[in-house]
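Some notes on the structure that comes next.
For this view, one protein chain was removed and the others were kept in their places.
This part shows chain A:
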């Protein structure tokens, strides 16, 4: 506005002086003694009609009075005049205009009459504006000027008609008077009357001083005119007068702050009325300005500094931070305090791995900033990168994010330098909103970072391994998104906590002060609370309110719907709201007597409010099942004062109810009953809530139990599958009846003596036990316990099925050892290949005989009877162990060879050796049993 003058103003500037000169000629000046009245705001007469004087009058004036040098006015306003003077001047002007307007009109009319004919020829009847016209026409006669003027006049007339239809005549008079007055009292050249100089940047104006007598005279004139002036201001002169006074008084009370405000406002208005958002405007530019948690900032800064060696080739400063130093961080003030941290807080978040790898690059090559929207993640990334001397290259969801474009960006950023950039800084890549990127792209990023992508060089030098030398910062909202799983593991995760409300409010106050939005701390605090610490939405709300030109009060904040987005409440928030009675909160309420009016009040502790609050909280989280689980595992820990446990019974009923509904939903996908789930939480709230802060633990029982159930199931399945005997039934009863008693059955007490020294009864017991083990496919396995001792565990683990407080019958290590050995032997015996049913039976008989009588058996006869293709190789070792006292060996073709051997178990390998020694050639079939036709082959045949 200041830069471009409207044509009217231009014209006025060009010819104003001449006009004034002319006027000076025509009217003899009233030279009077200078008085202390500066008449600069000539158009203030309009003020009475406007509610906010400072801002909107300019445009209005321009519209009304095309030939008024509003330019001047505008500039005058800029000069700093004491407000009281201004006030007086306004008063005075107002009077004068009123008094003069009639005289002036006459004058102008007369003046215009001379040129009337000519104008009439051109435009027809333009009587109401021709006077003005005359002025313009006088100094020049060019046709162009005329045409311009005509257009302006037509426009002006339209405006006139629009705005001032009822007051046409009087308005016209007023304008004339105004002009006249200006001619009389303001000049650009040094006037002949006494004057006061007003200077703006490039112009200088001279304002006329009038004598006090003159002023008085004018005042009386006004009074006289007031009687006639009914038509000028309608019948509301008195009212207008009062209103004007009121406004002026108000303005006076606004004191110096308001004045300053007004000045800056006019300056700011031009900037902010444009596109720039306050969020951008007040975005922190320096590290100091950052609003986010200091520990978060520091950890990221520390990480980016680790790159110094790789990027700037300077050693990172190794700082020996004392662990106590960081814990002294005070979240409320946002500073590290020397003695303020009386609560020793653990430095949260995963600690940064400060080591560098062999390339001098940090081990964690990606920093991943995680947090809810509006906490300042992007800002932090930018600020830190700049702070550490990098040039930020950002890529966000608006960019194309397929693998190719990822590759392009990453390669260009890491391997090239920006030429256009004067400062020649290295790049730092900021990948914003990475959780929206497709999975292949993220995978590519990980491969790229870990150096698995060889550089594509045209000459085929693919062997050179690419080493990332630039830091990459990724930003996401949801750390646990499916596509970030791998990234999460390799990246340095920086978790953003929500900003302390008080700190945020402080900053908001600061911003609103700078923007001249009137507000107070309570409003800001409640705004911060309402938006849940979202800086962006807070600032947006303030900016939105700034346009209303009113003070932003608590009332507004509470009333507004802004910032009330779908907030995701954490589970713990909801749980604590269930177990804790909410303290009264400021809210808007319908006042009881007036339905329209809302008042700020406190929430009461009525059942209704509490219920609504709990419902709201529960809804905002939505994970009913998890929430219910949390309540279930915590409600018994709350302090409940009822002797008969009625509230617990009531709550339990609701748990059952919820379970039934959940089950219905899960099995039938019948979501129509879903809303009923939430009401249980209300009941639990009423049953268990108290004012005290609840101790809440995360529900893990259900998960643990389900894990245990699945392991039990697995073991049970193992046992079921392992059952080899035909007789044993596998079913529920196996679990319920058999296993628990089985544990008692399979632990016979065996003396710790050698096998040979056992009594026959003991041997029978042992044999029986071993048979059971073998039937169930259970074996004992030696394990080393944590304390180094050896122990036997059954596999599958039958002992898993035991309860606390009920001891399992345990047998000695020695007994277990014997059983374990025997079970192995028995299993091998059973695993013997089945040579047809008959054969098997024969062998069984045979082994039984062998056990009893310890005779040397020759199974040759049976084997010979078999056709060649039915013969199978016999496992030698198994036989060996079976019959410890006798040795039945067979040669390659199944013919038995008997030989006495030492009845020692340890000499297992001897017969094997013997066989090898005896036969000059032997073959070994690696692939189990072969039923192919076999015949003797000698080497001479092969050669």
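Note that in this section a residue touches a chain if its C-beta (ideal position, glycine included) is under 8 Å from a C-beta of that chain, and two chains touch if they have at least 3 such contacts; residues count from 1.
Rule of thumb we're sticking to: contacts and distances are computed from a predicted model.
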Name of the absent chain as recorded in UniProt (options "Ribosomal RNA-processing protein 43", "Replication factor C subunit 3", "UBC core domain-containing protein" or "Mitochondrial zinc maintenance protein 1, mitochondrial"): "Replication factor C subunit 3"
Sole residue of A:636, A:692 or A:831 that reaches the chain not shown, by the stated touch rule: A:636
Touching residue (missing chain; options A:294, A:391, A:529 or A:659): A:659
Residue among A:211, A:396, A:497 or A:738 touching the omitted chain: A:738
Touch criterion as defined above, residue of A:553, A:771 or A:821 at the omitted chain: A:771
Footprint left on chain A by the chain that the document does not show: 632, 636-637, 640, 643-646, 648-649, 652-653, 655-656, 658-660, 662-663, 666, 701-702, 704-705, 708-709, 712-713, 716, 720-721, 723, 725-733, 735-738, 740-748, 761, 765, 768-769, 771-772, 774-775, 801-806, 809
